[in-house]
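Complex shown without one protein chain; remaining protein chains in place.
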Amino acid sequence: MIFQKKWMVLLLALLMGVVLVVTGCADDAAPPADPGAAEEPEVFRYAMSGAYQPFSYFDENDNLVGFDVEIGAALAEAMGMEAEPVPTPWQALPMGLGTRYEAIIGSMTITEERLQKFDFSDPYYRSGPKVFVQADSGITSVEDLTADSTIAVLMESVYEDLAAEITDNLKFYESDMLALRELGSGRADAVITDQIVGLTNARELDLDIIAVGDILIVEEIGIAIPKGNPELLARINRALADIKADGTYLAICGKYVGGDISGD
Amino acid sequence: MGIVEYFIYFYGLLVNSGPIFTQATILTLRLTATALLLGIVIGLFFAMLKISKNRVFNCIADAYITIIRGTPLIVQIFWIYFGLAPILDIPAFWAASLALAVHNGAYIAEIFRGGIQSINRGQMEAALSLGMTYLLAMRRIILPQAFKRCIPPLGNQFIIGLKDSSLAAFVTMPELFMIAMRRANRWPGDALEYYTIAGLYYLALVVVFTFLVKKLESRLDVDK
Partner (left out) sequence: MIEVRRLNKSFGDLQVLKDVDLKVEKGEVVCLIGASGSGKSTLLRCINFLEQGQSGEIWIEGRLVEGKKDNLAKIRQEVGMVFQLFNLFPHKTVLGNVIEAPVMVKKVPVKQATEEAVTLLEKVGLADKAGSYPSQLSGGQKQRVAIARALAMHPKVMLFDEPTSALDPELVGEVLTVIKQLAREGMTMIVVTHEMAFAREVAEWVVYMDEGRIVEISKPAQMFDEPREARTREFLSRVLQKTDQNSETRSA
């Protein structure tokens, strides 16, 4: 028995050693916590799924890119911090908040339920259905559509009800892309679909269509941060206003979505 | 698209994604190797606790093995990466490796225990009767023999560990499966192809590894 114990102690020590090495490595890799090293910019870690084009995704060279990613980078810069996007699976996003990253910039809609768990910044973009028409159709607002207009919508979507309030001439399609194609080729007068989906597809499919009027039902998308950190919240909101004011925001919109999605 | 065209298309994807998947393969191997080396240490430790005559040690080992074998690996990975983050803020690589190590450790502990107990009691007695300590007898006499018997099940466990390392994707590790997921997200039309490619990489690794284990086994058999 005595010898068995010795053996245990040895193994335990080995295990401890391994843990030490592991945590030691962690210290090397972690951002310097030393307050003396003040000239190193603070790191702003923010998470997104990395699987949600065009907001966050990996390009051909496996670089993490997208609207959310660049907004985060722009905010970090405005706050004088170093940006570090942390791609994390969607379902796991809330778990790492406050420990693995300071914020979620992951196209998260502000809902009552989520507001109980985190604080949200001002919306950094808005989404929701908009009316899309051909660029040269002369239609400039929702009011220009009549009961005679043909509207194409995604089958069994919430947009169907919105379209039905305007006209009975509905055409149903299996995907937004198909509906938008029909609009582009003139076989429908309008399409109602999510503004970003519409803008992105118009760009990708090279369709000559535009969105008119306001968002019909507004979804506000915010930056989630841990509860009870008003300082950080204010800082982020200030940075958001800054990048909107100096044109950075619009440039990112143009790059990834093809139109202003701030909804301001 | 005919079969030939499809094959050429697939081949094109395979070649184009080669560099990225190669990088991912290296990460997969690093994860697996780290996890299994740690897993062997953990496994050996708990095997010792398990075969010891001390009740408390037995209970500790039983609890560990039961808990780890009774819960899904993904839960353990999340538990270490997210759950322990406030107290053990280790990078994703180490969190994933540690989780995989702790997980595999439970199975390796059982493999070692089985291997050690399959060695005739007379071996330990002969060693002790020569004046060796328990520790020395374990190291020089029992473990070398046990280890040899453990090679086939260990090889098996290593293959499982290699494939399980794909779950590290869920804590941000850009290993093979993660790269396939990213590509499938970026080009949904090619999702099937990219998952197939990832599968091929795993398959190749497993085939090579199986071959190496067989070789090792037969080499160690020579002096038996």
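The first chain written gets the first letter, and so on, giving A and B; residue counts start at 1 in each chain.
The criterion applied here is as follows: a contact is a pair of C-beta atoms (placed from the backbone, for glycine too) under 8 Å apart; a residue touches a chain by one contact, two chains touch by 3 or more.
This is a predicted model, so every value here is computed, not measured.
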Residue among B:13, B:132, B:160 or B:191 touching the omitted chain: B:132
Touch with the omitted chain, as defined above, among B:23, B:58, B:117 or B:145: B:145
Residue among B:86, B:122 or B:189 that touches the chain left out of view: B:122
Residues of subunit B (touch criterion as defined above) contacting the omitted chain: 120, 122-123, 125-133, 136, 140-141, 144-145, 148, 223-224
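Following the convention adopted for this analysis, only the chains that are shown with their structure count from here on.
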Subunit A and subunit B: spacing of chain centres that average the CA atoms, whole Å: 36
Footprint of subunit A on subunit B - complex, ascending: 20, 38, 41-42, 44-45, 48-49, 52-54, 57, 78, 81-82, 85-86, 88-91, 94, 98, 133-135, 138, 170-172, 174, 179, 181-183, 185-186
Sites on subunit A touched by subunit B in the complex: 1-8, 10-12, 14-15, 18, 22-23, 25-26, 29-30, 50-53, 57-62, 86-89, 92, 95-96, 99-100
